[in-house]
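Below: one structure in structure tokens.
Heads up, one of the protein chains got dropped from this complex, but the rest are sitting where they should.
When the chains are written out, they are named A, B and C in that same order, and each has its own residue count from 1.
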Amino acid sequence: MSGQTIWDKLARMDRRVFYWILFICLTVPYMTPLGLPITVTPSTRSYYDGLKTIQPGEVVLLSINSGVSAWGDCLPAMVASVYQVHEQGGKLIVWSIGYNDCDITWARIKTLLATNVFTDWVEGEDYVYFGYCPGQETNVALLRDNIRGVYTKDVRGVATDDIPLMEDINDASKIKFVMSSDTGDAQIYYIRQWKNGPVNYVGSGQPPLVAEMGIAMNKSGDMVYYLSGDEFGLVAGSRGAAELEALVGLKGNATITMDSISVSHVLLVLAIILANVGMFATRGQKK
Amino acid sequence: MGVWIVLDTKFVALLLLIASFALFYAYMKLAQGGMKIKVRTFPAVAAIPEAIGRAAEMGKPVYYSTGLGQLTLNNQLNGPQTLAGISILGYTTRLCAKSGVKITYFTPIADSLPLVEETMRNAYLAEGKPEEFDPTTAINFQNEQSPYLTASLGWIQREKPASSILLGGFYYESVCIAEAGNIIGAMQIGGTANTHQLPFLVATCDYTLIMEELYAASAEISGNPDVLGSLKGEDLLKFLVLALLGIGFLLALIGNTSLIGLLRL
Amino acid sequence: MSQVYKRELVFIVTGVVALVMMLDYFFGKNIPGLSGSGGIAGQLQTWALIIQLMAIGLGAINLIQVHYRQISRKTDMAIYSIIFMVFFAFLLLLGLYKLFTGVELYPYTWVFANVYTSLGTTLYAITGFFVFSAAYRAFRARNVDAAILLIGGCFVLLANAPIGEVLWSGFPLIGNWFNNVGQIPGMRAFTVVGALGLLAYGFRALIGKEKGFYSEAS
Partner (left out) sequence: MIANVAAYPSDPLVILGIWVALFLMLAIYSYPLYKENPVYRFAEHIFVATALAIGIIVNLTSLRNSAWTPLVGGNYLLIIPIILGFCMYFLLIPKQRWVSRYPIAILVGSSLGLGIASNPLPSIITQVISTITAPKAGTAVWAWFPGSPTGDWFSFVFVAVGLICSMTYFLLTYEHTGPVKPVTIAGRYFIMLALGAYFGNTVLFRFSMLAERGQYILRVLGLVPY
């Protein structure tokens, strides 16, 4: 057809052109940071407020349910959270019910916080890392009642009974709250099995609260649980992590990534505008 | 031994569960007794024969997947979706067997393989062509999410299926597989009860089953009155929830919280 | 008779296991021997886990058959199937060595860190491309539905990106309203009807009416 307008061409443009532009737009800002300011959203704020309530000696759980593959979106929030737990004088239990590559994730967190946190913390006393256990929700249900039944030893091979931090802890009731980093539904397993689960807790233990700091995609699905009070905080992806980094005062990868996010989002919005203008222009023509 | 029943929100959940089972059962009985139940038609289900017909015309295969399903049937959120997807797989395979279309099913769920193989084998058997079923071409297992995605992407580009059907517990693979299908111009039918993948299936597929429609679709395919009866019961439950919402809403407007108190116990 | 243990008994086992799980959830420790790590429910959960773990061999057999078939038929893809077989065998041996001796050889660690996790990350991120083109097509205001999708999406996009608030202070305000309020009715409806659908489906499966997945006409 000879009478092709620019809009027809745009509508038929090879998607690979877009893909290339997108990839370049995401990459280049890392070399020339802009450093735009960001506002803290209420859900991140309440997550941070939750972290601030940790009293010295209280134990919280970091559940790494996101893999190495989700570092871009999930890792910064975990780093900032661990940093804040340390600042509060809290103690930390870490395990994973999601991914078998969690060892690499935990090693990376330790590398990034080597000078800030881990020069000070003693493994077994201030924090303990149990590694990965499969079984998903079934596993979460088992952990609720009997941690030793699932994790007989930590990754160093020390028996759980011999870990000072775990001395009084064998069920969910001794844990103040769960910080769940997710790419999937693990936070909902904790809500169902721990927070609302069968109350089998020995003594007068309270079911722990749950907080989510997963991928941004989870924000929509988790918002209903956040509003209904099942989650006390919600850190959504790298954007939420950038807010958290601002709150805890530790500039990390999320803050740096925000420039890429800005540029790529503007690109997408422009593409959408273009697509719509094109659609209306050609529609007018046909009439 | 402690107290058997604690009067809390969970007790309300139990009551809801019992009430819903009673409703399902009652309506299944009523349906068996001859009560006529009409289920809203799902365009996505009606499109399956069309999708197979298209493949037969073009002489191309059909891609079918039930999604990641968290890699096991033993998952409360995804297991039932996988099962619903396998139910519809049986129907689809029969259609394929009838019109001589090749169907390839991709899954990362090892423990569903016995069900899948039996379902597909029986579908071929029902069409009188048991010899045409070959598990090594009909079923393609991949151990994890990303390998399953890579293999699907590669297969779709190489084999260029005429139609692609994605029904089950999907995760991020949904948008990739659906876009890959889009690139080669396949007709696509999608459906999941995982809220996080709905936007993509709606955006990329020609027909979509949203949330419970996935569960209801297998009931519609079977056309069995008992099963349809349970859908009627489900609708009544929806009315119950709607009534709670409506009454609670009106009460809230006048500042009354008694319904909330009742639900919380 | 054979029908009984091939069919009915299977449904009964399904139903009984489900019932135990439900009793455990609602009555927990009040029924002796049901809950906790030693109880029936806990045992059954452990059993399910073990069965689930053991199933991977079935998948492996299928995958090896698929590739063996490709090699024996000498198709275009045969060379890749050979690559698959060789690499799989090599890595499996390394892994088995680790399993039996407890010593993780460096090649295994190296492949895990540089091939396995790296490809996983790459595949996980590939969605970015497809989301872009999907958005480009989906966000066209063809009708009212699509227009609403478009408005909701764009405001959230500009609220998420820090540049949005630089462009106009209203973007984060409106975008966050969509996030916190605007999307809630729809999301909540999904949550509620999804749960209702699951209830009905589960009930049918429990009483043996829903057995499409056992490849039987209901």
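Simple rule for what comes next: a residue touches a chain if its C-beta (ideal position, glycine included) is under 8 Å from a C-beta of that chain, and two chains touch if they have at least 3 such contacts.
Computed from a predicted structure; not experimentally measured.
Taking the full assembly into account, the omitted chain touches A, B, C. Among the residues B:Q76, B:S163, B:N182 or B:S222, only B:Q76 touches the chain that is left out of the figure.
Although one chain is not drawn, its touching partners on chain B can still be listed: residues 9-10, 12-13, 16-17, 37-40, 72-77, 79-80, 83, 111-115, 117-118, 142-144, 146-147, 150-151, 153-154, 157-158, 195-196, 198-200, 202-203, 210-213, 216, 228, 231-232, 234-235, 238, 241-242, 244-246, 248-249, 251-253, 255, 257, 259-260, 263-264. Residues touching the missing chain, restricted to chain C, are 5-6, 10-11, 13-22, 24-26, 43-61, 63, 77, 80-81, 83-85, 87-88, 91-92, 95-96, 98-99, 106, 110-116, 118-119, 121-132, 135, 138-139, 144-146, 148-157, 159-161, 173, 175-196, 198-199, 202-203, 205-206, 213-214 (touch as defined at the top).
Within the complete assembly, residues 16, 19-20, 22-23, 26-27, 30-31, 42-43, 69-73, 76, 79-80, 83, 100, 111-116, 133-134, 137-138, 141, 152, 188, 191-193, 196-197, 215-217, 219-221, 224-230, 236-239, 245, 249-253, 256-257, 260-261, 264-265, 268 of chain A touch the chain that is not shown.
One rule holds for everything that comes next: only the chains that are shown with their structure count from here on.
Averaging C-alpha coordinates per chain places the centre of chain A 18 Å away from that of chain C. Chain B and chain C have Cα centroids separated by 14 Å. Looking at chain A, one finds that residues 15, 69, 138, 199, 220-221 touch two or more other chains.
Within chain B, residues 10, 72, 74, 146, 195 each touch two or more of the remaining chains. Within the complex, the chain B residues that touch chain A are 6, 10, 70, 72, 74-77, 146, 171, 183, 195-196. Of all residues in chain C, only 22, 26-27, 29-30, 32, 48-49, 51-52, 55-60, 62-63, 65-66, 69, 77, 119-120, 123-124, 126-127, 130-131, 133-135, 137-138, 187, 190-194, 196-205, 207, 209-210, 212-218 touch chain B in the complex they form. Contact residues of chain B toward chain C in the complex are 1-5, 10, 13-14, 17, 20-21, 24-25, 28, 72-74, 80, 83-84, 86-88, 90-91, 108, 110-111, 113-115, 118-119, 121-123, 135-137, 139-144, 146, 149-150, 158, 172, 175-176, 178-180, 193, 195, 198-200, 202-204, 210-216, 218-219, 221-222, 224, 226-227, 230-231, 233-234, 237-238, 241.
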